[in-house]
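Notes follow once the structure below has been shown.
A selection of the complex's chains, in situ.
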């Protein structure tokens, strides 16, 4: 029988980006006629869930490959080795982990990507002004990397003051609550950088409402100020594209989860069919980080299959 | 015909026969003392009558009709009111709420909107407790703040504050003071005179002589004897409870169990 | 003589008791006031009505859940599925209106019905299945979460009618609409807690389930109804949250259960049952929202925030414990904590 592929994103809860990886992998597998199964851990920090799942996959003996978005940069090496010894190929996506028993890692550098976001943000506001950041759920490495990247990047501009950098749990409601607090203290904000698109959506909702309220109370200047706050997101999910179309986002740092998912399955297919050996695959594949702006959003939308409503 | 008849009731807890083929009748207008050593099965028996436990075998006849009590609700609906030895009150509620638990008085303000009629309940509670000569700090205080005897009085008041035809009291006066005990004994007489059947569990043979018309003696889950109080003496009873045997000299009135 | 004394005492007790009872109920509000004053002392600009409104708004979802949770806790149970059942109700509401075109008001009713249905399952398992509440509702947590994710594929759902926005974001006489919703639910819940037999039996059951059963109450039916009532607040919370973020999210509810329990307990509920109040639950939710809002306002970094929230939580409840203990020394109000 033809061996199966397992796709194991970090989590499928509250994380559109990870869902996209899984879906892209499933589509690619369907195209290639390979059976695929989806697994997930309970949160994006649940390392042990991933270990447990991989151990179960090994025990089943019907798998030829695993697409793995490692929750941790180190700690999965052991189980990946076990998988390799049992004849499974492991392709890492999004984040890498330790050891050298995986075939390759398809990713972009979160720190660097957040740095690009920082530079773009600085340019948007003329390298001076007041900005805030919405951070991801503390505890996961992605959150730490994106925060680090943006803080370092924005720190290079002496004219820019980062007045607030607080958590929004990756989610829309989290983004709403955090932004409500930010604008309560900083009414003169110029830009918000959100470590996930969904938090950015929440931030925009809050700003729009605040603007409407200021307008209603006759403070047109403040209303304009709120409306003019720029928002830059991160991930490049479909929702961000729509926000850019609507003029509500100034951009997003896209990490191409679709490419990660499909590319990984393609590589696994080649390996499992014996068309290639791990030695033929580069150790690292850049899935391409892309800064999506109002200028290039249409092209990006077509690439990831989002249509204008 | 008896108001309440138990026929061959048995109840086991694991290996232990807490009730072993017990048959006994209770009549309207009569106070029956349920006597016996500690662990004889008195409380277990009345828990069967009150629907708290379900017996493994045997039947209960109410005014000649066979009934089955699956829950305390059923027994209450059949007009059987019980004062339990344990677990009768809720510590975190005040005296009034405990007295009326399960049958609160309400007043309607609008159709569909009604409130507890606290004023009426408080008034009634004060009356009831006064009748029992209980001295409480306040009817608004939580039951957990009461003394042992005060708690017991509240439980008694709870039991007598209801329409019923059979009332069961499991050691009602055990924690009561001298005056309160007298009041409760008086109350028991009143209840009997109103035509109710009273089942009265106690270890106090003076009280038995005082208010009970008939005695049923249990031991190790069995009914070992039955007698009209008028026909037996205190010492005879005590002897029977302790030894479980009827003295050779026992009068004919002290029946060996059937 | 004895009776004379009795009535004398009854009167003096009768006069003071309602006062102290009120105080007991107001306790959690005092805690809230203390925290607000403390934050104002650190940053005077904090105390604006706009900020207070925002805190009320941010507390609203948790307050709704905490009210229902408190009823369950009072009765000696626990309800771990409120968060994910809220997700499921949201998703079902979105489905019914977006996919099947059911009119929004009807969809909102369906959301509430779903909350109640979830509560009914929990109540049934606990009451008739005799499954410990912790396990029954933990199981439901997973079931609701999985169902919500399965229905939505894990994605958020958008496209509610414009007017729906008002529920979560509108204002009525200057006060955010969700606060009105919380207030309405609170009044009804308070009536239930203090004036309906169901509420009273819930308290009684928290102290001694067997006593309540012996009083002729059908405790199993009572439990069922308690979890169902909790489900009503879950449904309301789902509507408010969906409107507030103008979308439905399948994974959003996870974590709300602990927040709701914490709000309940801060507000004086005891996990052993028998203690708790609506006002307490709301105060607890406000206390939590205030701490979080203030720290976000201060722009404190997330890692430190977690530490500070923990410290303030413990400190606040400790202060409250000390206050209650002091009152207790002077009055009849008893220790509230186990």
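Which chain is which? They are A, B and C, in the order written, and residues in each are numbered from 1.
Going forward, a contact is a pair of C-beta atoms (placed from the backbone, for glycine too) under 8 Å apart; a residue touches a chain by one contact, two chains touch by 3 or more.
Predicted model only: the values in this text are computed from it and were never measured.
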### Query
Only one copy of each distinct protein chain appears here; what is the full stoichiometry of the complex in this structure file, written with the labels shown?
A x1, B x2, C x2
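Just so we're on the same page, only the chains that are shown with their structure count from here on.
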### Message
Between chain B and chain C, what distance separates the C-alpha centroids? Give it in angstrom.
### Response
42
### Distance from chain B to chain A - Cα centre to Cα centre, in angstrom
71
### Query
If you average the Cα atoms of chain A and of chain C to get two centres, how far apart are those centres in Å?
34
### Summary
In the complex, chain B touches chain C at residues 50, 52, 71-73, 76-77, 82, 84, 87-93, 97, 101-104, 114-116, 122, 126, 129-130, 133-142, 144-145, 179
## Note on the structure
Residue positions on chain A within touch of chain C in the complex are 12-16, 19, 135, 138, 163-167, 171-173, 176-178, 180-182, 184-185, 198, 202, 205, 209, 239
### Task
Show which residues of chain C lie in contact with chain A when the two form their complex.
50-51, 54, 57-58, 145, 149, 153-156, 169, 241, 244-247, 249-252, 254, 292-293, 295-303, 305-306
